[in-house]
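Sharing a structure with you now.
Just one protein chain is left out here, and the rest sit where they should.
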């Protein structure tokens, strides 16, 4: 059944495979008048693209987005926006080695079980390549939430293997800290704790040399979000954020605020106490002293920063040989010859930011549509 | 905007508040011919209801479901099913103490921010009372998946505070073990490890006496699920499971399979190796030697048991006094006089099972609808 | 698949059969703060109910709506509203005569083809009884559009058999003219042309005495609707109005503005010429000199009155004997012993008004949600 759309009022619908002609997204519901150019899309696309640093896959896949519809004279028209990103390399590469083999950790077997056959070239529809148009749509969502309520979404790598960053205040991390080191050079691992970032890079390089990969965790923080977004029952924002993050490849866990840490807490420890803000600029002024609730109560935003965390598994494709079976169930071995990401986290950040921004844009528009004018 | 529906092909839509006339669910998309009576609904409703044991809230709220539509001569008709559960206690109890106060950890403040006012009686729409009709709908989903593919969903409490159960094989836990102790008495905490269950109960009782509450974790396991359910991009089953669980009150984290444990693993450790089943009864026979992938690869079921875990926060309502503010932002204190659950986990189990069964029923029907007959 | 919902932002979901316990509607997306009581629902329900006059079915089925959820202290809360209307007569009447017969013009055969069996009592889910909760939801929609933009929906009977009303200006017809004759007595046929109304009644009585039924047409007019509602491609308001009307039983045709009359016109005759309103109160002031476009251009409202027309077939149930077949395909005869509407039109009016109001409420909320605040 139709399962390639996400969102209600701000809705994206995508198509595309790893080695087909390209990936396309239709973004529906964007208000008229938002400035938008193809150039705008590049910033985040370049954060996602392969080959951007020595610790990610060395494939070269520049993403050149083309806006096909929905923008006129540099502004959104209010009608549906379409963005196409062509795949650059569609050569009839020899994929015969994986055509009949089930790569461990990949969707090869489950696709065959579902559809009876599959586009086996580079993962087909289940390749992470499909996320490029999500990132493009995320740029539109980021522009929308910035313009409408000053909202901002910043993600960063908080852990790689056993190495954890020390982030005193997630809500104060800036995009600049995520992208650049204090010396101005690129922060290739996207961890805003510079010393830890260096350690993470060393670990990722070590793992890569061993032909292996390593997992990690990311934090995504949304600030400037007004209280009142989200629906009280099924469409809680926490539920839509979780769906958004779990819809990304390799995510095995999601939590917000104190997250799994709540399991061992007592209510008297876990409850965040309401207080009146001394910040005269904040309307109403009610906030909480701590933020174990991660900015959401009863599935509705509280006005405090939204803090989410995702666990990302180590890349399944490995240069070292792994045992598996073929379509007939016969034993075989497999070895991924291509270049792979030894750690998915650095490129995961813009994908996660995009999905969180899309959820916020969606719930903002939903909220506007239900407000009474009276 | 309309946000009170869940699912696509098997879709539930609900309404109802804690102290209104009742809660109602419309279940849409159920195939014709499934045997269904009001009695069928009671088993799980009784597992969810308050007052069922000494370690849950002592409120008395028997749930008497009435099937209003969609069943004829004991079988579903294929048209929409409506189930009503009236609230028994709608007395004009004095809620003036919370009318203008924001209870810590609750949705009082966020409701006011969203809607401008709220039904303050017992939490209104954001009370966990709304989950009773979800549990009723879950019974229908359980019947559907059992009949159509032999699927089964069993949940249990895996942790309360620091006390963890030792469950060697989650997929072998039976409903009977969850509900009964070896001596045949009720397993009130719903942990299938009897010794640990006793410890958990002691902790919950201790916490209750102190006027406090405690968090915990639950595991939900689905077995008998065929490979091939789920959509490759946004509607991955893992994403829909996560949304389902996060749509429940008090859930702060969700993971599946190895979950957050993947963060510190290498790819060579994390990949589950494919093998050919020796089980002659299993069609095709391909499975994995281990199940760190929790039964889902690329967002599609693999035929292995589905293993999910949720973190549930300690109850926010506490008999002990807590500081807070009122609607005007002025300091105040609050104390929940009513009876409360010192630990939400025992009653959370049937809610979580219901939501997971609903996702499975939905994706099963979606899959049937996209299968080619040719 | 789930097919019992209508609308996007203002969405209704229904369940219920003719002879089950009752019909229920969940209305989702209604803004908070709209005054609503059960009494409010009665006005239109009484216009729809059987037995209201000598020219409709003489069955007695008072509709007593119960608001189950979504209203607190007399106002909508912003969360989902549920309304239940119980069926009064569920006696185990002997329906054996139609259990195995296919009534001409009814859905008996098609239900069996679709579901394999059916609730044969009084048409089950395909009985017009299900429309009572649509009418209740329509009252909520009418209140919403009146409050938010002063919108109003009025329907009337424009033709019965060959007898046509002469309505100089559809947009000036009032609810009062539809419901009352100049002498203050009830206008039972709901045609605002009093002389023609008398003729229509005579025809309907004649047809009834002959054991037959007669078709007719209705016009539904919406005034006060601002320009700009509707979506340019699939969700044109004309398309949603048409779906709304065709979703009602017995509707075989729908047109708007000049409708089928456009077939023989030239463009120079059919185009409505824009002009500047002399009405100083109308913002912008642009309108058209004529209204062959029925208030919609490109699927978007133009600010001119919306004029729709529906063809309603003669009641299929007849007291006279008709030939048919049974489930086995064997020849049989059938005769509807019960009381039937000799003409469906008088009771069709409130149903049609409700559906049109629901579409307007939906598109109004959708429009609000896409407006930029900037």
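The letters A, B and C name the chains in turn, as written, and every chain counts its residues from 1.
By definition in this document, a contact is a pair of C-beta atoms (placed from the backbone, for glycine too) under 8 Å apart; a residue touches a chain by one contact, two chains touch by 3 or more.
Not measured: the values here are computed from a predicted model.
Across the entire complex, the residue among A:29, A:170 or A:216 in touch with the chain not shown is A:29.
Considering the full assembly, C:249 is the residue among C:155, C:170, C:249 or C:305 that touches the omitted chain. By the touch definition given at the top, subunit B reaches the unshown chain through residues 8-9, 29, 31-34, 78-80, 147-148, 232-233, 365-366, 368-374.
Listed for subunit A, the residues touching the missing chain in the whole complex are 1-5, 7-11, 13-17, 20-24, 26, 28-29, 32-33, 66-72, 75, 77-82, 84, 114-119, 124-125, 365, 369. In the full complex, subunit C makes contact with the omitted chain through residues 1-6, 8-9, 14, 102, 104-107, 109-111, 113-115, 125-126, 130, 159, 161-162, 207, 212-217, 226-236, 238-247, 249, 251-276, 284-286, 288, 293-294, 296-303, 311-318, 320, 322-325, 329-331, 366-367, 369-370.
FYI, only the chains that are shown with their structure count from here on.
On a Cα centroid basis, the chain most remote from subunit B in this structure is C.
Each chain gets one centre point, the mean of its Cα atoms, and the points for subunit A and subunit C are 46 Å apart. Between the Cα centres of subunit B and subunit C there is a gap of 39 Å. Subunit A and subunit B, compared by their mean Cα positions, are separated by 26 Å.
The multi-chain contact residues of subunit B, meaning those touching 2 or more other chains, are 1-5, 8-9, 14, 114-115, 125, 369.
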